[in-house]
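Shown here: the complex without one of its protein chains, the others still in place.
Think of it as A and B in the order they're written, each chain with its own count starting at 1.
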Amino acid sequence: MTQFVLRRIFYSVVTLFILSATIFLIVRLTGDPVALMAEASARPEDLDRIRQQWGLDRSWPVQYATFMQNAFKGELGKSFNYRLPVSELYFQRLPNSLTLGLAATLISLLIGIPAGIISAVKVNTWWDYAAKGVALLGLSIPGFWLGLVLILVFSVWLRWLPTSGAGDWRHVIMPALALGWYFAASMLRLTRSSMLEVLGSEYIKLARLKGLPDVVVIAMHAFKNALIPVFTLAGVNMVVMVNAAVIIEVIFAWPGIGRLLYEGIFQRDFPLVQGVVIMAGFMIVAINLVVDILYAVIDPRIRLAR
Amino acid sequence: MLEVTDLRTHFFTFGGARVVKAVDGVSFRLREGETLGLVGESGSGKTTTCMSIVGLLPRAGRVVGGSVLFEGEDLTRKSQRELRRIRGRRIAMILQDPMASLNPLFTIFRQVAEPAFFHQHLRGRTLRERVRHLLESVRIPSPEWRMRDYPHQMSGGMRQRIVGAIALAGGPRLVIADEPTTNLDVTIQAQYLDLLKDIQRETGVALIFVTHNLGIVAKMCDRVAVMYAGKIIEQGPVRALFDDPKHPYTRALLGSVPKLGSKEPLYAIAGQPPNLADLPSGCAFHPRCPEAVPRCATEEPGDVHLAGGRVARCWLVSDGLTRS
Partner (left out) sequence: MATIPADTRLAPRRETADKLRALLEAAREAPLLAVVILGGLVLVAVLADLIAPYDPTLPVKGANVFDPPFWMEGGSTSTLLGTDFQGRDILSRLIHGARVSLIVGLMGTLVAGSIGTAMGILSGYAGGWVDQIIMRVTDAWLALPAIVFAIFLAAMIGPSMWNIIAILGGVYWTRYARVIRGEVLTLREREFVKLAEIAGASKLRVIKKHILPNVLNTVTVLASLTVGVVIIAEASLSFLGVGVPPPQPAWGLMLSEARPTLMAGQWWLTVFPGACILLIVLATQLFGDWLRVRLDPQTRNL
């Protein structure tokens, strides 16, 4: 067990190391930020001064080493544009992204779980086909286009909901729906297959053999077991949504991490971009690590399977 | 108490385009407190027979003919609702795999208590007492403590005894045990079989014991029925049937059990078990039968009732051609 945990932690560290090095390299290979930062009239000496000030005059390995050293202390560098530590900016925006991610996760669960259960319990019936259709649409409708159509319908035509920005609950509905839509489809698919697997298990057969009512068999015996992987994926998805909602946040002018990244990219604020992307990677690697370890604690067989 | 007559259960796959006759004309009787062994290769229809009795067939399966009289009631004509009141209360079943039979997320107490909770409506302390008693009767040490455990905290043998306790929880008159020991260690197997026998002696339940292990049949059963390709090809009292098997398949089956110290060559059955969706003509066993006569390939033999309550389905028996 200890060995398994240590190995997983080691792999996660290696993953983060490769990721950060890749991001670091790409950022530096693709353009000189100093030229963008300085005013057009700046003389070469000014540029050098800026380079020195930001530590960009040193060799890449040294820059990377410094960056990693600071990263371990929780410092991800300073934004060119905001002149603030990246971590501060990140954590300033995090609550907004968490709100959105949480709401989108809830929506994906509210659609995905009931539909998935119905389609598994009534497998190969009209219900099942309808659910399959919903799943197919979930994967086919681009989330950002859904967002635009929602704005068109609910803000422009019906005037029920505000188009953009963050505020009360009415601001969250549309972005959360646009973001959660795609994930609802994956929740549906997973719930269905997981439920089918559990319903075919021996302990469900035994529960039926005990003469329990169907409701008890499905709601108590099957449900709980089938939903473990679903909630696990929902957790992972939420972390992904928090970090990957770039387009949705741009469309709805939602002041979250995705928009921070978008702004950083267009201002060539590369400490910011680098920091946000690495934070995203860190959070996703971390949640996967946690899930793996939790699973291994719950079910010893998984340790051998992976 | 149980009388199965000409039971036929078929599976309809590919929208009914393919019919698999998993059980095709099975008849047997079981008396109060008696033990019947149901033997045969895998895929011969043993499990489907059991599932047809309790009315829990997979989606594609359907009982298309025959009857299952249990204490005077025909179970094949009952609704799922009525069957639910019989399952777990009057008929219980023990499944093959003790590791998979218990719900990993519920305590032992809860799983053992469920039949008594739903059928006998026991609550609170009486329920707890009942569970403790049940766990004691399957020889679980310190049941008060153990009932709070989860399945993964127990060994395989212990779990299978818990499954036994669940079967007994409703106070059944018939227990169907579907290969209950195949996944256990040999020593634990023996203990478990002894336990089942003890329980049967104490409670007087009838037992149907599905297995492919003839040694277990010899040890546990009063009567035995041998299944092949969805039919019972021979049945009778264990002793008589083992001493003098009438059907060539039974002979082959008995011959394939290695006997310690025996000088006779080990007899393996040639060929593969038949494909149930595409059975050979005549007697389904004829392509593998070492004693087949031309008639076997064209006509299907019927039941031949012999002295001592024995039945066999073979032309050699009905035509008196049995090899001496």
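Criterion: a contact is a pair of C-beta atoms (placed from the backbone, for glycine too) under 8 Å apart; a residue touches a chain by one contact, two chains touch by 3 or more.
This one's a predicted model, so the numbers in the text were calculated from it and none came from an experiment.
The hidden chain makes contact, of the residues A:89, A:184, A:199 or A:250, with A:250.
Here the missing chain is touched by one residue of A:70, A:92, A:193 or A:232, and it is A:193.
Across A:137, A:219 or A:294, the single residue that touches the chain missing here is A:137.
The residue touching the chain not shown here, chosen from A:5, A:134, A:173 or A:265, is A:265. Across the interface with the omitted chain, chain A contributes residues 11, 14-16, 18-19, 22-23, 26-27, 29-31, 136-137, 139-142, 144-145, 148-149, 151-152, 155-157, 163, 193, 240, 243-244, 246-247, 250-251, 261-262, 265-266, 273, 277, 280-281, 284-285, 288.
Here, only the chains that are shown with their structure count from here on.
The distance from the centre of chain A to the centre of chain B, with each centre set as the mean of the Cα atoms, comes to 51 Å. Residues 54, 56, 59, 83-89, 92-93, 95-97, 100-106, 114-115, 118-119, 152, 163, 166, 169-170 of chain B are the ones that touch chain A when the two sit in their complex. Here chain A touches chain B in the complex through residues 123, 201-203, 205-213, 216, 221, 224-225, 300, going by the rule given at the top.
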